[in-house]
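A single protein chain has been omitted; all remaining protein chains appear in their positions.
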Amino acid sequence: MPNKSLDLHVGEAKPGCAKKDPIMIVDKLTKSFGGLKAVDVDHLEIPRNAITALIGPNGAGKTTLFNLLTGFDTGDTGTWLFNGKKLAGVPAFKVAQLGEVRTFQLTKALSLLTVLENMKLGAKNQKGEKLLPALLPAIWKSQEKQVEEKAIEILKKFKLYEKKDDFAASLSGGQRKLLEMARALMIDPTLVMLDEPMAGVNPALTESLLEHILNLKSSGMTVLFIEHDMHMVRHIADWVVVMAEGKVVAEGEAHSVMKDQAVIDAYLGSHQELDLGEVTGRVNK
Amino acid sequence: MLFLALVSALAVHPAYADSVGDEFKDRISGNVQFEGTPLDGVLIKVSGQGYEAEVVTDAEGKWRVGVPSKGDYQVTLIEDTLPEGIAVLEGGSTQLVTVGPGGRVSKNFFIGEGERITVSLTDQVIARIIYGLNFGLMLALAAIGLSLVFGTTGLSNFAHSEMVTFGAITSLILVNVISMPIWLALPLAVVISGLMGWGLDAGLWTPLRRKGLGLVQLMIVSIGLSLAARYVYQFIIGGGTEQLPGATAPKMQLFGAVVLSWVDIASMAISLVAILIFAYWLIFTKIGKATRAISDNASLAAASGIDVDRVIRIVWILAAALAGLAGILWAYFRPGIKWDMGAQILLLIFAAVTLGGLGTAFGALLGALIVGVLIETSALVIPNDLKYVGALVVLIVILLFRPQGILGKKERIG
Partner (left out) sequence: MDWGFILSNTAAQLLSPATFAFALAAMGLALHFGFAGLLNFGVAGFMAIGAYGYAISMLTFGLAWWGGLLVGIIGAVLFAIVLGIPTLRLRGDYLAIVTIAAAEIVRLLFLTTAFTEVTGSADGLSGYHASFRESNPFAPGTYGFGPWQYNEIDLWVLTLGLAILIIATLFVWRIVKSPWGRVLKGIREDEDAVRALGKNVFAYKMQALIIGGVIAALGGFVYALPSAVSPGVYVTSLTFFVWTALLLGGAATVFGPILGAVIFWVLQAFLTNVLPELVKAGPLDFLTSQQSSTIRFILVGVGLMLIVIYRPQGIFGDKKELTFVK
């Protein structure tokens, strides 16, 4: 049974509540596509060194929120601070360099590269990645060796070492997810954002993936993940944020949020007469 | 050298000089004098048979322009290059000559003191706009097809301009080789073009799509096809220019500075009618609606029961037929049929389609009209041989700032 972090919040557990040690603070963030407001978050704080789950029905705006927070999309309004640094308008690659790393719903393991090359790509501050130094191997050869050692170490932990020289295209879906996660670790991130890490993974690998995510937390990183798999959420999430129709409708520890009737209804639709809009406050009853 | 030989089949534009086009056997020449004194530095323009050249008189007032084939040409003396107070007194500054069997003809202008008959700027602009619309309507026929093919299959078909040439060459063969009367040959050429479109989709594009080729691969295949087609045309008709009967109908002064022949007017009318018929088809018929549905969202269209492959096949037939018709009209507009006549306007067609919105038929029409007018009116302010640059610049600018074009939909990110 994982060691859950407790007592992360300040005051009552409600949408937009403050956290004792937030790594990310989001304010008045909105994004519209055409006339549709995809994201409309008034206030949200993500607790440091904890595993936070972001759940909600399809179309709730979870991936859009990810895109906004990591610089892959620009918000219409709002600010968000990562470790106290303003991120609005910062391009995606700079966000990654600052320590906020994400994975994608449709895994982006680079098939044209081998597993090992994928890993080495992730490393930071490589001298050999600059054009002129690249011309002289003497400059970057030793650093390349260090990077390779680090990569092999992580690959062993993820049990992908045997496949290190295979093209990533030859890995199974679940192995590719592991590779994406392993590769993200090469950057030494502080905040790891996983977009549906369990999607398409066969149940045999699920335990392994969960272990790895827990290890991220014990290594001092913060994790924010989007998921639909409630077992996983209940199992490892220290904190749960529920989104619907672009807004945050509930926050709290896993077991209590699950019991929130409106949240259950939003998902399971057992009380069909309850308009989701009433839950989110869009429709005033 | 081999390099030059490799591309020797390509068109070469002539330049200023006192004699130009020396590689041609036939020529037009003249002598510009004022009361016995030769005038040098006077600019003469010759155009016709799809060929344009400019020449400047030498110290003896002489000029000579080689022309690619016999027939009618317009010779224009640019009065602005005459000394002050001197103008063309009779016959106008643009006159017609005919290069007959002898291969040589000379044209002299009656020059004396006098006021220049200048054409007012508004008249010129109006004339240009009308020429632009004429060109634009013809371009639209080609652009609509390209846009629809893109909309339904995602393919940027670089060989589309060769389908334009196909229409022109087919009508040439029907008229000249089979001696078919023109009222039968031209519609038949359009039908044959449509059949070619059917054949291309059935034999090439659908099988390749089924094979799983990506869009970039397909685009490059279309480039190879355009190269091969172009040189097949050159193989068939050589490097020269041929004419369809009626291409050299005399131009009539209509109003202001507008000078058109009855063929030009008929072309515009035919273009308009074809576009209207097509618009009716697109808006009101079942297949037309299905086409628009597929352009909008192919998987949704398929899910609602539309036979996507069949619609695509029909789109290809229509696109090819329209392109073939455009080719015939282009043959009358230039005037002249040449192996690379389609390739000449490929980028303009792309400009029209992109400006209007890739994938929309009405966008292609709008874009083509704008491109046509833009090209013709820009010739008032920039040198004639740069007039296509305007359209190319528009193409680039549109793709940078509004890639969906005027009527297209913005693609959602994420």
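Should a chain be cited, it is by its letter among A and B, assigned in written order, with residues numbered from 1 in that chain.
Quick note on the criterion: contacts are C-beta pairs under 8 Å (C-beta built on N, C-alpha and C of every residue); 3 or more make two chains touch, one makes a residue touch a chain.
Just so it is clear, the model here is predicted, and its values are computed rather than measured.
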> Which of B:Pro83, B:Pro187 or B:Gly224 touches the chain that is not shown?
Replying inline: B:Gly224
>> Among B:Pro187, B:Gly214 or B:Gly246, exactly one should touch the missing chain; which is it?
In response: B:Gly214
> Which positions on chain B touch the chain that was left off?
Replying inline: 1-16, 54, 156, 208, 211, 213-217, 219-221, 223-232, 234-235, 238-239, 343, 347, 350-351, 354, 383, 385-386, 388-389, 392-393, 395-396, 399-400, 403
>> Tell me which stretches of chain A touch the chain missing from the display.
In response: 70, 72, 91-94, 96-97, 101-104, 108-113, 117, 120-122, 124, 126, 128-131, 134-135, 137, 140, 144, 167, 169, 183-184, 186-187
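Criterion: only the chains that are shown with their structure count from here on.
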> Roughly how many whole angstrom separate the Cα centroids of chain A and chain B?
Replying inline: 55
